[in-house]
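Excluded from the complex is one protein chain; the other protein chains are retained at their positions.
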Amino acid sequence: MATTGDADLSPASVEAINDMVRSAFPGSRNYCHELGTGYAISRLEAAEGDLRPGGFISGPTQFGAADAALWFATFVGLGRMEPMALTSELSIRFLRPAIGSVLFARADVDIVTRRSVVGTVKIWCDDDVDRPTATAQGTYAIPLPK
Amino acid sequence: MATTGDADLSPASVEAINDMVRSAFPGSRNYCHELGTGYAISRLEAAEGDLRPGGFISGPTQFGAADAALWFATFVGLGRMEPMALTSELSIRFLRPAIGSVLFARADVDIVTRRSVVGTVKIWCDDDVDRPTATAQGTYAIPLPK
Amino acid sequence: MATTGDADLSPASVEAINDMVRSAFPGSRNYCHELGTGYAISRLEAAEGDLRPGGFISGPTQFGAADAALWFATFVGLGRMEPMALTSELSIRFLRPAIGSVLFARADVDIVTRRSVVGTVKIWCDDDVDRPTATAQGTYAIPLPK
Partner (left out) sequence: MATTGDADLSPASVEAINDMVRSAFPGSRNYCHELGTGYAISRLEAAEGDLRPGGFISGPTQFGAADAALWFATFVGLGRMEPMALTSELSIRFLRPAIGSVLFARADVDIVTRRSVVGTVKIWCDDDVDRPTATAQGTYAIPLPK
C-alpha cells in the first residue's frame, strides 16, 4: 500500500483531524476514530434521523461514513491534512442490514498519486467488524497547483 | 425504457409516495417532486447540516437525493409502491460544486426485472438542470417471494 | 452538456479517430461509428472469442465497448483527439443478455474539466437501441502538463 508520511499522522493526530472536522465541516457527525499505516477508521453515533423503519441505519448514512473514512485515509496517504480534497467518485454495495448504535468505516489506501487517492472501505456496526454492512471503493481528488 | 403500469403512478401519486415517506421513513427529507413514464424526480430543501464549508451541499446529501430518486423511480418501474425495495449498490460521480437551496435528482429507469431495478440519476441545484452537480447509477433489489 | 469544439470533430472525423485507433491501439476492435454534440458511438463486430455459452456477448467485451465509446466521447468533449487520455474508473451494470452480431455503445459527456471527462454509456446489440444490454458510467483522466 503506497502511503507516505504516517509519522506526521500518528495516533495523536486523531484529535487534530477531529478539531478540523468540527471547525471546517460542522454538519458532519463522522469523527476520526483510528489512524494507522495506510488506513483510517471513522466513527458515527447513530441518531434518530439516520434510521430507516426497523431501526436500520440508512444507506446515505453509511455512504457518509465511507466518505469520511476515505477522507481521513487520504490525509494518511498524503501525510498531511488536506481539507480541500474532494470526493470525485464513490461506489457502495450494501451487504446486510446495519443494526447497531455506532457505525464504523475503515478505509484502506490503494494508491496515492499526484492527482488522487483511491481506497477501499468496509463498514460495520458496533463490534461486528467481521459482519460488514457495506463495502465501498472511491477516489478523492487532490487540489492541483494553479 | 422498460417500465410498466405508470397508469397506477399518475401525477396524483406523488402525494401518495410522500405520505408513505413521511410515515415509513421520517428521517428522510427527500420528497417526491415529479413522476413520469420511466422516471422520477426527488426534491430536498438544503438545511444547515447539509452544507460543507463554502456553502456547498455535501456529497452524502447528494447521494441521499440520488438514492431517494431511484427509490421513487423503482415504484414507477414496478407500477406500485414497494417500500421494502432496498438499494443494493449505487455509484456516484461528483461533477461540480452543488450551490443552491434546493437539490433535485432525476432517476431514469434502465431496466426492470423480477429481481431488481437499475437506473441512471442526474442531480442539480435549483434551476440549473443543465449543470448537473453529480451523476449516478445504481440498483434497487426487489423483495423476493419467500 | 458541457462540450466544446465539436466543429473540430465533425462527422468527417470519425475516420480520423479510426485511423488513430488502428495505428495506436491495434489490439482494439472497437471503432468509432458516429460523433455528435456531446456524444460518441462505438461499434464492434462480435467475434468467436467474444461469446459466452448460448451466444451471448461477454461482459468484458461490453466493458471494452463502453470504454472505447467513452474514449471517443472524451475527444468530443475536449474538441481534440487525446490518445493518452486514460480510463481512471468505470462502473458497468449488465441489464439483459447481449445477443447479436454488432455491439454498439453510446457515451454521453456529463462534464469536461481540466482534469477529467465524465460520461454515461448505454450499450446495445444490432438495432435494439431501446433494449440496452448494459449501462455504465466512468471517468477519463486528461494528461496534465508536467
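We call the chains A, B and C, going by the order they appear; numbering starts again at 1 in every chain.
Heads up, the rule we're going with is that a contact is a pair of C-beta atoms (placed from the backbone, for glycine too) under 8 Å apart; a residue touches a chain by one contact, two chains touch by 3 or more.
Just so we're clear, the structure is a prediction, and the values are computed from it rather than from any experiment.
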| item | value |
| --- | --- |
| Chains in view that touch the one left out, judged over the entire complex | A, B, C |
| Residue among B:Ala24, B:Ile99 or B:Ala141 touching the omitted chain | B:Ala141 |
| Touching residue (missing chain; options B:Ser28, B:Ser88 or B:Thr135) | B:Ser88 |
| Those residues of chain C which, in the complete complex, touch the missing chain | 24-25, 27-28, 48-53, 58-61, 63-64, 67, 83, 86-94 |
| In chain B, positions touching the absent partner | 88-89, 91, 114-116, 139, 141, 144 |
| In chain A, positions touching the absent partner | 1-2, 91, 93, 95-96, 110-111, 118, 120, 122, 130-132, 135-137, 139 |
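In the analysis below, only the chains that are shown with their structure count from here on.
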| item | value |
| --- | --- |
| Chain contact topology (line, ring, star, complete or other) | complete |
| Chain centroid nearest the full-protein CA centroid | B |
| For chain A paired with chain C, centre-to-centre distance based on mean C-alpha positions, whole Å | 33 |
| Junction residues of chain C, two or more chains touched | 91, 139 |
